[in-house]
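Only a portion of the chains appears, each positioned as in the full assembly.
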Amino acid sequence: MFEARLLQANLLKKILEAIKDLVESANFDCSPEGISLQAMDTTHVTLINLVLRSDGFESYNCDRSLSLGLSLVSLSKILKCAGNDDALTIKARDNEADTVTFVFESPKNDRVSDFEVKLLDIKNEQYTIRNSEYSSVIKMPSSELQRICRDLSVIGEIVTISSNKDGVKFSVSGDSGSGNITVRPTTDSDVSAEQATVIESKEPVVLNFALKFLSNFTKATPLSPTVVIKMSEGIPVVVEYKIEDLGYLGFFLAPKIE
Amino acid sequence: MFEARLLQANLLKKILEAIKDLVESANFDCSPEGISLQAMDTTHVTLINLVLRSDGFESYNCDRSLSLGLSLVSLSKILKCAGNDDALTIKARDNEADTVTFVFESPKNDRVSDFEVKLLDIKNEQYTIRNSEYSSVIKMPSSELQRICRDLSVIGEIVTISSNKDGVKFSVSGDSGSGNITVRPTTDSDVSAEQATVIESKEPVVLNFALKFLSNFTKATPLSPTVVIKMSEGIPVVVEYKIEDLGYLGFFLAPKIE
């Protein structure tokens, strides 16, 4: 028996909007510690790592671990039926059950919606995520990264990210010309922590990425006002969005070798 | 000679937006009592019943009844030219005339627009609308009904509406799962009459409808903050939008027999 209640159905809605174009279906692994999801995108280029801690839920009951295999397209359709302020309860009987129930309740309790979604049998692949020390860790407003990706996408397909303690530079070149956008660490103390850009740089890093995937990650922007980008030479970049007190959504993307 | 003046051209614009996708052309029947329109949609599944009382107009002159046959597509194009606060005057000479004139005046009278629309010869079919006693009459916020139709449309095509004194339940099932949205009568006395849900239930009713048509009716949402749904077993549901002091727009839809 699994039952978890979240005051903001909205958060799961935003998570689905961020990942549903990358992965068609995935297992939500529920354990006493919380819910996690790890999945490669359909082209096997990026890894999604979602962690929702049990203590971030309003109530959380999971006596035995179970995997809920779900079509993300179906789930996202159903989450669209949640009002912005609705609470969400997820209910599943056990590993043998073939459906999971999502219940949305409006704040005044004058509208209750319940949806049964069919479970899919999805092979559970385990991905090892090493906690690396990164050469460069950049915290910046998530909307700024989204804008940079959107702007540079019209110019070319590969972005070079160069980071050092003075700033992070996003460069692209294409048929119509070439361009660089440089973001510098915030020095103005009036800027709020959320709006500030902070760069922790152990050593300079220069990496190339497919801009298309980076742009796709920024669909998670509504989840968090800030994003953290972690880079080291030769290993995948991590683009991470914190989800309030609940956990985080991270994306891994291998650099392009020229 | 027919001449009617409405302070809010906007109202006719919203009426056209609500019905133009259901009916291509129709007769506006003008009599001393007011303007009415009755028409079946092109697939002959729903009946539209529009009533605009003469006393709701700012001025209204109609010495002899006449029928104005109009292409709703053309009329809606012309109504798009009305500003949000424009007044509207409709002028027609007599039954022999082949055009009707629509005049829009901006509030400060610094812009006047006049449009001549060609009249069509449309066979006038008379539909008898019986005033039934209904088993269940539901008054709810029109935006809420619109949202429910939109949300459930992504899951399936047939909606089951079950109404009793405890609430009204909209159920749908499809390939990705199934869902129910239940709206309960408002008990909170702080809620305004417009936002309240009120259910008058003589006996429980359960009926199935094509969600597509119900969704189409909710295009009338901008006309009124509330909608009234009247249901009895075996007869068409009525979905009715009151138009301020002017009249109402009602839609009839026969239930689907399983």
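Order as written gives the chain letters A and B; numbering starts at 1 within each chain.
Keep this in mind: contacts are C-beta pairs under 8 Å (C-beta built on N, C-alpha and C of every residue); 3 or more make two chains touch, one makes a residue touch a chain.
Computed from a predicted structure; not experimentally measured.
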Practice task
Fill in the total copies of the single sequence across the complete complex, 2 being in place.
Solution key: 3
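Keep in mind that, in the parts below, only the chains that are shown with their structure count from here on.
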Handout entry: Mean-CA-position distance for chain B and chain A (Å)
Key = 43
Practice task
Note which residues of chain A are touching chain B in the complex, please.
Solution key: 71, 73-74, 77-78, 80-81, 83, 99, 108-118
Problem - chain A partner contacts - residues on chain B that touch it in the complex - result: 144, 147, 151-152, 154-155, 175-184, 186, 188, 197
